[in-house]
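Note that one protein chain is taken out, while the other chains of the complex remain in position.
Now for chain A:
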Amino acid sequence: LPDGVNISKEARSAISRAASVFVLYATSCANNFAMKGKRKTLNAGDVLSAMEEMEFQRFMVPLKESLEVYRREQKGKKEARKDKDKKADSEEQDKSREEDNDDDDERMEEEEQNDEEEVDN
């Protein structure tokens, strides 16, 4: 929004709700694509297809670009982690196994890279 434009409290909370609905709608749409492909895991392609389906083609280019940057970043982190682990003991590897259960933990990307993330639903 241009400088100096205020957003009413009501508008803010409405936008917040709209964002949640968007996530649900996008997820459900992406999941349809995953199921069509007989996959249980939502992947990047599914989300991109969902955007097109929802008529948000305008997002495609910026999304793809961000994804590139994100993937490069993740790769970089993984390399950095590998180096760290080489120096560390097996002790650290034990820790990583425990923390594996924590969904949001960064370490899961080490184990699974771009793929699966199994959690009980």
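The rule is simple: a residue touches a chain if its C-beta (ideal position, glycine included) is under 8 Å from a C-beta of that chain, and two chains touch if they have at least 3 such contacts; residues count from 1.
The working rule: contacts and distances are computed from a predicted model.
The chain not displayed here is annotated in its UniProt record as "Chromatin accessibility complex protein 1", chosen from "Chromatin accessibility complex protein 1", "dolichyl-diphosphooligosaccharide--protein glycotransferase", "Trafficking protein particle complex subunit" or "Glyoxylate reductase/hydroxypyruvate reductase".
In the complete complex, the residue from A:36, A:71 or A:84 that touches the missing chain is A:71. If you put the missing chain back, the residues of chain A touching it would be 1-2, 4-8, 10-11, 14-15, 17-28, 30-31, 35, 40-44, 46-48, 51, 54-56, 58-59, 62-63, 66-67, 69-71, 73-74, 103-106, 108-109, 112, 114-119, 121.
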